[in-house]
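Not every chain is included here, but those present sit where they belong.
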Amino acid sequence: MMTARQYEESLRKLNIVVYMFGERISNPVDHPIIRPSMNAVAKTYELAHQPEHEDLMTATSHLTGKKINRFTHIHQSVSDLVKKTKMGRLLGAHTGCCFQRCVGMDALNAISIVSHDIDAEYDTDYKDRFLKYLKYVQENDLTCDGAMTDPKGDRSLPPHKQPDSDMYVHVVKETEEGMVVRGAKAHQTGAVNSHEIIVMPTIAMREQDRDYAVCFALPSDAEGITYIMGRQSCDTRKTEQTRLDTGNPAFGGHEALVIFDDVFVPWDRVFMFREHEFAGVLVEKFAGYHRQSYACKSGVGDVLIGATQTVAEYNGTQGASHVKDKIIEMNHLNETLFCGSLSCAAEGRREPSGTYSVNTLLANVSKQNVTRFPYEIARLAQDVAGGLMVTLPSAADFASSETAHWLEKYYGASANVPTENRRRILRLIENLTLGTAAVGYLTESMHGAGSPQAQRIMIARQVNMQQKQQMAKNLCGIEE
Amino acid sequence: MMTARQYEESLRKLNIVVYMFGERISNPVDHPIIRPSMNAVAKTYELAHQPEHEDLMTATSHLTGKKINRFTHIHQSVSDLVKKTKMGRLLGAHTGCCFQRCVGMDALNAISIVSHDIDAEYDTDYKDRFLKYLKYVQENDLTCDGAMTDPKGDRSLPPHKQPDSDMYVHVVKETEEGMVVRGAKAHQTGAVNSHEIIVMPTIAMREQDRDYAVCFALPSDAEGITYIMGRQSCDTRKTEQTRLDTGNPAFGGHEALVIFDDVFVPWDRVFMFREHEFAGVLVEKFAGYHRQSYACKSGVGDVLIGATQTVAEYNGTQGASHVKDKIIEMNHLNETLFCGSLSCAAEGRREPSGTYSVNTLLANVSKQNVTRFPYEIARLAQDVAGGLMVTLPSAADFASSETAHWLEKYYGASANVPTENRRRILRLIENLTLGTAAVGYLTESMHGAGSPQAQRIMIARQVNMQQKQQMAKNLCGIEE
Amino acid sequence: MMTARQYEESLRKLNIVVYMFGERISNPVDHPIIRPSMNAVAKTYELAHQPEHEDLMTATSHLTGKKINRFTHIHQSVSDLVKKTKMGRLLGAHTGCCFQRCVGMDALNAISIVSHDIDAEYDTDYKDRFLKYLKYVQENDLTCDGAMTDPKGDRSLPPHKQPDSDMYVHVVKETEEGMVVRGAKAHQTGAVNSHEIIVMPTIAMREQDRDYAVCFALPSDAEGITYIMGRQSCDTRKTEQTRLDTGNPAFGGHEALVIFDDVFVPWDRVFMFREHEFAGVLVEKFAGYHRQSYACKSGVGDVLIGATQTVAEYNGTQGASHVKDKIIEMNHLNETLFCGSLSCAAEGRREPSGTYSVNTLLANVSKQNVTRFPYEIARLAQDVAGGLMVTLPSAADFASSETAHWLEKYYGASANVPTENRRRILRLIENLTLGTAAVGYLTESMHGAGSPQAQRIMIARQVNMQQKQQMAKNLCGIEE
């Protein structure tokens, strides 16, 4: 397993093509806006070496029997699934943001199931290819981007009917050595911090869309791949001289648009090739795992709750009954989220491939709550924090000889609390509820792993309505 | 294990003193208001004999190695706890009401832990007494009432300061053979259907309250015990000639006030005697288990959801997008409740006694949601059902030659659905949202196993706030 | 204006055909289940004679200049509309239930507008007929039932396509003296307490449905009209010897199915005859007024809040911060409802007929909140009240010499509060949240004046979305 430092070094060796603010970024690792997101991924390497976190952060490879980082592991039991949930919360709490690496783990696990299923249907050799690839990932402890969301163009049309045929990633050429693909994947969390990009289809597909039914893996710096960074609320605060106003100076997340401009993929890195009827299955399996992954938001919630309790103490309001009650409510909602992710894991089951998958119904129920509760937790945090969170002058004002004395005088709530500490905790709450981390804690909670309506459709499909109706009819005496 | 019929016969042999509507009930088993609640308990016996439910409904006694009804089992593993959750939902769905027997199971498990703990502290023999009693319960497959809630009198005063010293159950006399107790327990669910009453203290106690720190078991027809039935919304519909207007003709619940008027308890049935510092522990253990038990409400929710889908089909509105969305929301909330009960079980742990207990934090979080979501599910059911649910004429009107033709004509929504079926399903929804079952599905969900504020206090106690604050401070750079 | 006693006497003189529990009710006024609803209507007469309520309860007829009961008044100003809102709240608080008379007032006002509009289009004389009828109503101070909701049969078919052509009220014959109608109206609040039934169409209609586009008034005891009472949760408690367990012994509401079996209507009581394009307009006007009328629920909410505060005092919990906070929330929600009804009145405007109508958008917004907040207020009331509300023994038990001493002993919370008072207040909360009054406070709040989805459709129609979009586009610089 790599250390955090080795991970950083490994990224430096990549030659990825990244643009931001209209310019190519020559050194992404040290770019002030990108680096915090690299730090967050690095935490997944760092904690794996800490004995107290070993149980959650590492696993034993079912391929090699070696200890590996859990992010490269294929779940072999319900216990593995439960540990994944807890690992997510742990890292959320240690970074206060999106640590980006779960999406690759979820892609690996989904493909481990579906490559097996395609082979069973068509006598193909996808699973062998995949296991070889998996071994490579495990042995090199790689970070993978699981890339699913295509730009989709006109949403009322299927891939092959789009005016621009590249709106979904597709095969444009086929050779003996491999295939050539074109298209793009949007909203790619942590793409620029990844060694590998694992591409999956984004919707169920029909026969006519078969060229779009492809799944494959590429090194993140393969020729023809371009990354364009998305911008976030308050992103440029990271470029200011002092980092205090960022709220969370060390950690952040990022999303990028990833463009595949006729990129070559060798066959041994192709895990689905035109088996269109398995596109939807892969989406569903990945979605199930990824909806479970939002356990991380309970970890980010822990940070926001801790910050809120702290600001209440700094403000001297921690004993007010309404403040205590609001913090209880924040905890209640945060733990309810945790219950969802835990229970879809606890109710997991073995797939024919041997991989354990989560309970789909409960994973969707859990994610649906994730689209609601963080917003309410954030609202309560703003309530307790007070208005100063959004009217606090800049760190530069606090550093300036002309204004510092006024600010220290008038923003010193309590003799025992340095004004700087008060600013720091307020900026962290701002970060989580309005700033760069709000992008992950709120909007990504809404849309990541599928927008709320996607979960509602799955809930409707997964419940056994006929059984419920039969129960009701039995009880009230309806015979049909 | 007894069959349902044997259970009914065993109740007939009891000589319990029950009052209702100001009169003594000579034959509770056949009383039209009590019988449905007996039927609900009988279901816990019936399903235990059905092979498809054997895994959930039965267990292997850790005392005798024999197959026993799970309601008499001491949880030996996390898997036992998870099965308890599922058993609760199963029975909720089979009865559409409170089936009453969980409270005794929860009492047995709580005492199995605390009797061990007292022995460890004081070298007493409570655990032996308890195991002997447990064996008796298991071998005879008894239904136990776990009796906790005292009348409490003036809530601002501790037991020993009450103007009337009987406001909490207490020892009034002590002999070589046993002790004599006096007091009452209120809100006793299923008391009249029980073979045994297991009495526990209801709050943490201090030295001066030691006479109130008692835990013991009595046959339900022990001399000196009197039951006074509580009345429920729509209770007397059960006495009408046709049962159709009850909504759920076969099943119901009941609560009673149980009065102990100087009742003698032999020592081998006493499991705590003045060890006041263990009173609070017992309350907390019991409360944890019992908060988990509210998984049953997901089962009742299944019935209500099934009824709502059915009424939508009868009304011809099942395809309307808002109706579908409301039913999805009902399912979403119902499964969120299930996640809570499941996860406090999945996170259970072994106590020194060997018994497995649930995760206290998550059990409280779960119950807290139970105090909210059933009300919203009920509201949505009323929305979809339509106003006819509360304006439908009586079954007698539908049977009368003078009015039946009008009613059949004007209440026939669809050619394919007999008006009677429509009435039956509407009455079931009325039963669950306003009628006898609403007492269990709504108000008992609010106050059973502790009122909402009790859970909030426990949530505040159980979360590790310091750790959360430390995480927040680390991230924003506060060093103290 | 009639006194309450005169009103009662006037009802005795009617010869209406009423069925309940399969039997004809010879004397509805004194029937224990119907009488409380009569008492509630009588309150609209009684308060009109009290000087302190004169301003709200009475108005000056624009026809005669005489003082009349506001329930027979045509709104002549915004101030009239505002007073209507306040009158509703006043009576809700004085009765704790549905007082039934608003529906007739709303029908009169809606017809005052639409009869004018039809005349303007077709040169008919509906307005003259109506004003003559109105004068009769005002001078005799009559209670009118505004009857809108037809059984509707198969909801996917328009009236003329129904397999049974009577699913909507329609003309079956036309003579020189008048017309003959057939059909039924469901859910008719207070029908049996009315002197007059004013029938309106229930949906917008097309040319082919013109026989269904009729509006007319009939004496409630006209030949051919039959009433079948709907039953309510806990209805038969009103027939018990003591009325204490009803919670609100004096007042209640009722709904009935009203059947028109070839009933003759003279032309001067017909206000729409086949002008199908005005059916929808009449529905909309009536719905607007009637959605405003739900101000009454703020009055019922006042009672429930008062009861909740009282039970908290009786329980000794009124000082607990969570109890205070819940009661604040109840008030907050209750006043938010009041704001909605007030503001749709305050934003009212003059129709061509001279009648003032409410702001339709705000009336729908207001009613939409009525479908939600009473449920939450009821939930909070149950939270504060405690479980005893649903486990309290019957009044007969409290009266019985065998049980009274136990009950007095163990249900005596505080020395200063007689147990009977505690029972009374708990029964009132039960009445409002589960019993007969819950039918009005909850389910009727949901479906009366149109189910929630009806309001949502109207909200979508009434907002000026284009203007909002233009504002947004202007601000972000979109030019199209």
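Chains: A, B and C, in written order; residue numbering restarts at 1 for each.
Here is the rule we go by: contacts are C-beta pairs under 8 Å (C-beta built on N, C-alpha and C of every residue); 3 or more make two chains touch, one makes a residue touch a chain.
In this text, all values refer to a predicted model and were calculated from it rather than measured experimentally.
J.: Please state how many copies of the single repeated sequence make up the complete complex in this structure file, given that 3 appear here.
T.: 4
What we mean here is this: only the chains that are shown with their structure count from here on.
J.: From the mean C-alpha coordinate of subunit A to that of subunit C, what's the distance rounded to whole Å?
T.: Distance between chain centres: 52 Å.
J.: So what's the Cα centroid distance for subunit A and subunit B, whole Å?
T.: Here subunit A and subunit B have centroids separated by 40 Å.
J.: Which residues does subunit C have that touch at least 2 chains other than itself?
T.: Answer for subunit C, listing residues that touch two or more other chains: 322.
J.: Which stretch or stretches of subunit B touch subunit C in the complex?
T.: Subunit B residues touching subunit C: 19-24, 151-156, 163-164, 166-167, 184, 186-187, 226, 228-234, 236-237, 245, 255-257, 259, 315-317, 320, 322, 371-372, 375-376, 379, 382-383, 386-394, 396-397, 399-400, 402-403, 406-407, 409-415, 430, 434-435, 438-439, 442-444, 446-448, 451-453, 456.
J.: Once bound in the complex, which stretches of subunit B touch subunit A?
T.: 82, 93-96, 244, 247-251, 302-307, 309-310, 324-325, 327-328, 331-332, 335-336, 338-340, 342-344, 346-347, 361-362, 365-366, 368-369, 421, 424-425, 427-428, 456, 459-460, 463, 465, 467-473, 475-478, 480
J.: Please output the residues of subunit C touching subunit A within their complex, sorted ascending.
T.: 321-322, 325
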